[in-house]
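All protein chains of the complex are present and in place, except for one that has been dropped.
Read from first to last, the chains carry the letters A, B and C; within each, the first residue is number 1.
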């Protein structure tokens, strides 16, 4: 990071409540979870807390010693609470930016930009929801569990991980009333054939109206196959390298199927959540 | 600063004790002195503490928020104690680098390079010394007072300042047995005519064998005039923009009189201390 | 309390203040963050005549003090511009600058005619995009191709016509003079510098397009040098662009001779930066007692007169 702006109040667009804002948040805690992940809890102003599950923020990461993250880093909203003015991110240390995030201590400030993008939808027809994800993807899907509970839907969360202990957000999902199934690499239950059989059984039992997933190509291809076969719709949160996060720069495009055409859509603006049927793995 | 190197031990030149080294020092304290200045006290390894008064270090300043000092900043040695493994700098906040220095807190590390350059000399013929300086220049001359005491010389320190309270290092000079005369702008005693008359009177009293000074053009011109008139030699510590501080880049040259010629000398290598008679104001 | 006059003239156009976005780093989406009418002008992403997909991803990567991009010019074409974008931007008071580009002189000229519509205040000719042709080739690499393309554009439009230069040329002043001679009303210095970055773990270039354009604070000294060179060589105004992120950066370009400035990459770090710069510039003028930016523009003090 090379410019740490001091945020002055800037004029909002006339007659429009700003959809997102650049704000200074205060770190409440930043703790390791599960060895590989960290949970960052921020005290954030109300103006950035009108969030929807599946939306994300662009974080201006602190500069770790000897490294120079320059662009902001996109992070899904893991938790938000407008009342308590709290905002949470669950992240995995990957490179310079996330190493910078890991240096944050309680009391530090962090410049955040958000909420950004289009979150998950939950049409009335989708009463029985199935969520399938792995790794950090489970962070992105976490707020969906609360949304499902609030809207009175039934949710099954299939959490995939290398080993049972590394499965993320299991307790969180349960606390929102979801049924949790952990699959993992050690017993092979996370492999596509096993997983597909598991889901087929659920579908046969008549309990899946829609899928939610995230990131992984393997899972996407499988869910597209199942979705097409059984006419089950669903949504996926996707990732792409970003610069602006707002829709201005066209950095973050991915190809999507639109009828017979392939079109580019911006992950930051039209996404990060897209219909599973239109995504291209 | 963009690269904070982790200093590995590197091979010394064969048969040579390194004249200077890049080392990691630990901040013991960093305190305001006198409103305008700050005193930085470091715990430094012995390898960088074989210093002489007038030598300097190149400090890799921390990055203050929103600024980007890149090159090291030269700072005269204010105090050094090989036994106690301590090193001190007295600095004035001028820009990005010194603002970075001001952020240092006890326990922080600071990458220092030194000692650099040629310090003051004190030939036997120079028994009665007169030091004339102003502002941060007095920091550069401070270690000279101890050297004078150790070598049994008599020292008169004329400390010039905007107002009497802002005169630097007065107590330090006194503690090393110097006679201190404070001149200042408020009563006009720091102006050249008044100062020159003061020094002329001392010369007339027979008590000046050599001058030491620092930086200021005005003082240099005056001391050159007095020196030439009365045959009094002396030394001046000079400043110039630097890059390497070691003599490699030729950034820091200044013109000097050498007989009838004007030659360029490197402030970092041949200096920062030069004969007053050869300096060009 | 009297507020300072931040207005600047760029040729025949007057802007309420000298801060405008750089092409490709701005869109209507920024209105989510602040009122875009505070800006001196609106400069749109370069459009090309037809529909284009742009370059493969990854299209951006970050650097020490900047970034690389190889977006290419994904374009929805002239129809989308006329039918959707122009009406949208016409609702704003800030003048609209439309950036255009093309592979061939013919197509470029045709596009200039097509975008010369009511509601368009000026055309910025992007003759400098390093991401369209291989190895960063562009019309603005050479004075002769610059002259030819500007002559063709000039013949097709009566709107103020700006020529956007590239730092990748070895002869920026000759290119600027060629553009001026063929009727450019302003020179924009500059587009991105051709660069590359490799991920040492995968050994792959960090951009899908292998090379890309460098922007951000790292290129500022190069863009400032070009701004100074062109402002001293040309009679038409020069608009500074490259690495501007702070009030000091804005002042540095104005002092070097820029009549206005464009802010690009800084908006990615801080989407509110342009609004903030306008407020800071106003405060600074008031604090310094500067009543008009004419006192600042081109006020660089060269020791011993002109530079060698």
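Note that contacts are C-beta pairs under 8 Å (C-beta built on N, C-alpha and C of every residue); 3 or more make two chains touch, one makes a residue touch a chain.
Just so it is clear, the model here is predicted, and its values are computed rather than measured.
Summary of contacts with the chain left out: across C:224, C:274 or C:293, the touching residue is C:224.
The chain omitted from view is touched by exactly one of C:98, C:211 or C:293, namely C:211.
Chain C residues in contact with the hidden partner, per the touch definition given at the top, are 56, 63-66, 68, 134-135, 141-142, 168-171, 173, 193-198, 200, 202-205, 208-211, 214, 217-222, 224-225, 228-229, 248, 251-252, 255-256, 299-303, 307-308. On the side of chain B, the interface with the absent chain consists of residues 1-3, 5, 7-8, 10-14, 16, 18-22, 60, 68-72, 111, 113, 240-254, 264, 269, using the contact rule stated above.
We take it that only the chains that are shown with their structure count from here on.
Two chains share more touching C-beta pairs than any other pair, namely A-C. Taking each chain's centre as the mean of its C-alpha atoms, chain A lies 57 Å from chain B. Centre-to-centre separation of chain B and chain C, using mean CA positions: 47 Å.
Annotation for chain C: residues touching 2 or more other chains are 64-65, 217, 246. Each of the following residues of chain B touches two or more other chains: 2, 66, 68.
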